[in-house]
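Here's a slice of the assembly, chains where they normally sit.
The letters A, B, C and D name the chains in turn, as written, and every chain counts its residues from 1.
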Amino acid sequence: MNNNERYEKGIEKLMEFTTENDEASTHLKIVEHLKDIAPEVGQYIIEFAYGEIYTRGRLTNQQRALVTIASLVTQGTEPQLELHINTGLTAGLTPEEIVESFVQLIPYTGFPRILNALTVAKKVFSQRGVAVKGEEVHS
Amino acid sequence: MNNNERYEKGIEKLMEFTTENDEASTHLKIVEHLKDIAPEVGQYIIEFAYGEIYTRGRLTNQQRALVTIASLVTQGTEPQLELHINTGLTAGLTPEEIVESFVQLIPYTGFPRILNALTVAKKVFSQRGVAVKGEEVHS
Amino acid sequence: MNNNERYEKGIEKLMEFTTENDEASTHLKIVEHLKDIAPEVGQYIIEFAYGEIYTRGRLTNQQRALVTIASLVTQGTEPQLELHINTGLTAGLTPEEIVESFVQLIPYTGFPRILNALTVAKKVFSQRGVAVKGEEVHS
Amino acid sequence: MNNNERYEKGIEKLMEFTTENDEASTHLKIVEHLKDIAPEVGQYIIEFAYGEIYTRGRLTNQQRALVTIASLVTQGTEPQLELHINTGLTAGLTPEEIVESFVQLIPYTGFPRILNALTVAKKVFSQRGVAVKGEEVHS
C-alpha cells in the first residue's frame, strides 16, 4: 500500500468509530488542531493507527476499543480516554461494558485511576444522552 | 455474603481460569507463596478480585481477561502478565487474540511495552504448546 | 463478616478520617457521585478499602495516611491526592509531616511530581486554614 | 562549594534558560510560590538541579533541555513540560526541534502522550509568538 491508500483505508476504518453528529469528527478535529504545529502526526494516526493497526483482523472493533480503553485508564491519559469512550460507544460497546471494564481494572490499578475514569465516562455519557442501566449488586 | 461465601465463590470463578495441569494452580501457588509473609493478600485476591469483581455480570470471562492483559501490558508488570496470559488462554482467548491485543496497543503505549509483552507470550505459548496461526499481513 | 458488617465497619473507620464540616463527607460525596454510574465502586471503597484494609492492625491511621499520600504523589493522581491530604490531616498528620513526606520523595521521584503535589497541598491547607510552620533550613 | 556558592552558580545557570520578559522568571515564580509551604524545595531546584547538575560539562544547554523535555513528555507531567518548553526555547532549541523530539517519541510512548505534549507546545508557541515552519512530509 502507498501512503494514500493507507490514509484512505484509515479514514474508512475511522468512520466506523465516529458518528455523524457532535463528536463525529473528533479525530478529524485533532488532525485540524495539529495542522499548524505537526500535521504529520494527524496523518500518522490515520495511516498507521487506523490504516494499518485497526484494519487488521482477529479482533472486532469492540474488542479493539475495549483494549484501548483499558490501556488509557491504566495510563491515566484522560483527554484520550474521553475520545475513546466516545469511539467505543460508536463502535458498539454499551455503557455497561465500558463501566464494567473499569470495575474489572480495580484489582490491577487500584481505585484512583478508576475513579478518574468514571468521572470522564460520566461526562461522556451525559453528553451523548446515554446511561448505565441499573443492576442488582451483591447484598 | 460473608467471607467464607465470597472465598468459595472466588475459588469457583478462579477455576474457570485455571487448567488441571501445570499452571493449573498458579494462583493457588501464589496463595501458598504468600502464606508465611502475607496470607491475607492471597485471600483478598480470591475474595475480592475473583469473588466480587470477576463474578459480576456484563462482561464475559474472555473480555475480563482481555481488559486485564491490556492493563498489565501497559504497566509493564511482567510476572502478572505471564499469569494472565495463562488464565486468558484457559478462559478461552486464542493466542491470536492475545497477540492481536498487544498489536492494538502499539499506538497507545509505543513498541517497548509490546516487545516485552511478546517475549512473555512467546514463553507462555511455548510452555503450553500453543502457537499463533500465520496470517497474511499487508503487502 | 458479611457485606453489611464490612460496610458498617468501613464507614466507622472512614469517620476517623473525616471531619464534621466541609470536606467531612468527601468520600461519601464520591459515593453519591458514583451512584448513577457505578454504585458498587463506592461500596467497594467502603467495604474493601476501609472495611478490610484500613481496619487491620500494625499501622496507625497516620502511618496509613502517609503511605497512601506517598503512593499518590508518585502516581501523580491529583484528585485523590487532594482527598488524602484532607483525610491525612483529619487523621492527625500535621501539615509539616505532609510537606516533609513530599520533600523526602524528591530523590525518588524527582521534582516534577513534588511540585505538583505541593500545589495541591497549598490549596488544601488554604481551604482548611492551616499552615506549615516555618523552620530554619541549612545555610 | 558551600550552599551560597551553589545557589549563586545555580541562579547564573538558570539565567541562561530564562528571558527578561514574560516567562523570564518562571522558575523564580515557582520559588516565590513555594515560599510559604516549602521554601527549601525552590532552593534545592536552584542549588542541586541548576547549581550542580546543569552546570556540569559534556552536554550543551540545548541537549540538556532536549533530554529533560523527552522525560517530561514520557511522564506526562504537563505543568513542568510547559515550563521546560519555555526554557528550551530560551536555551536555543527551535520550535521545530522541540516538536520533532515529540514526533521521535511516538514509537516509544505511543500517541496519547505526544498529543498532550503538542497541545502544551501549541500554547507556549502562541504565547511567545513563535511558530513551527512548514515542511514537506512524505507523500
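Keep this in mind: contacts are C-beta pairs under 8 Å (C-beta built on N, C-alpha and C of every residue); 3 or more make two chains touch, one makes a residue touch a chain.
On a predicted model such as this, the values are computed, not experimentally measured, just so you know.
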item: Given 4 visible subunits, total identical subunits the whole complex contains; value: 6
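Rule of thumb we're sticking to: only the chains that are shown with their structure count from here on.
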item: Same vs different contact residues, chain A with chain D, by half of numbers used; value: different
item: Greatest separation from chain B - chain, by CA centre; value: D
item: Candidate from B-D, A-B or A-D with the same interface as A-C, over half of contact pairs in common; value: A-D
item: Whole-Å gap between the CA centroids of chain C and chain D; value: 31
item: Contacts with 2+ other chains: residues of chain C; value: 3, 40, 44, 76
item: Chain D-facing residues of chain C, complex; value: 76, 99, 102-103, 106, 111-116, 118-119, 121-122, 125, 131-132, 137-139
item: Chain B to chain D touching residues, read off their complex; value: 105-112
item: Contacting residues of chain B [partner chain A, same complex]; value: 1, 45, 48-49, 52-54, 56-59, 63-64, 66-68, 70-75, 80, 96-97, 100-101, 103-109, 135, 137-138
